[in-house]
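This view holds just a subset of the chains, kept in their places.
To keep things simple, chains are lettered A and B as they appear, and every chain counts its residues starting from 1.
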Amino acid sequence: MVEYSEASAEVRAVYDDIMSTRKTDSVNNFWKALGTQPELLRRTWEGIKHVMAAGALDPLTKELVYLAVSATNQCAYCMASHSAGARAKGMTEEMFGELMAVIGMANQTNALAAGFRVPLDEQFRP
Amino acid sequence: MVEYSEASAEVRAVYDDIMSTRKTDSVNNFWKALGTQPELLRRTWEGIKHVMAAGALDPLTKELVYLAVSATNQCAYCMASHSAGARAKGMTEEMFGELMAVIGMANQTNALAAGFRVPLDEQFRP
């Protein structure tokens, strides 16, 4: 992992943008790990910054979607960092509980759809 | 698949509840496939009905979460039926585009977190 103090100017610029965008004074290990690959770091940060910003969907909804992907993929790091992010953006305990219920149900019915080999309904055909 | 006309009373009761809850006059193939297993059908429907209803999260947000799980799992049937469901609940083209961007980004960074073997930050430890 590349700490701020040892980072190149290019990497430091990304770390600075992360901290100012997120209004914190440190960067997460995810970014420090990507710090070994300056270009991948920059591109990934720019992607995240752009994609997670407010738009037609609000930032909290986007965090919930992010958590849904991460729980499905069993990504422990991503669940940890983004559930903190979601709470910071207003996710309550009640919302978290309903989110988890939907994620669990979707993973269940996804497996059922595959297991029962459900054919596509006429009206859903492209 | 079990059609309404050939369904048992138990299965028919579930089909009726699906149609009245969703305000349609037909049930999707997913439910007809589960119709061969009356109890699994009933339990799954009751779970879905309960979990996807309005609560701390609104029904559209829940559909977006559902789509995030389904795209991650490569569940073609689920993407088809629930993107129709999400549109019926108000998902615009712009929202769909942002949803897909977040899902794509989350799958990308999930793989990066695993690939870089990012250690959990102190503040995220349980």
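The rule we apply is simple: a residue touches a chain if its C-beta (ideal position, glycine included) is under 8 Å from a C-beta of that chain, and two chains touch if they have at least 3 such contacts.
Treat the numbers as computed from the prediction; the structure is a model and nothing was measured.
S.K.: How many subunits, all of the same sequence, make up the entire complex in this structure file, 2 of them being shown?
M.R.: 6
Here is the rule we go by: only the chains that are shown with their structure count from here on.
S.K.: With centres defined as the mean C-alpha position, give me the subunit A-subunit B separation in Å.
M.R.: Taking the mean C-alpha position of each chain, the two centres sit 19 Å apart.
S.K.: Quick one: in the complex, what on subunit A touches subunit B?
M.R.: Touching subunit B from subunit A are residues 1, 28-30, 33-34, 40, 44, 47-48, 51-52, 55-57, 61-62, 64-66, 68-70, 72-73, 75-78, 80-81, 84, 92, 94-95, 97-99, 101-103, 105-110, 112-114, 116-121, 123-124.
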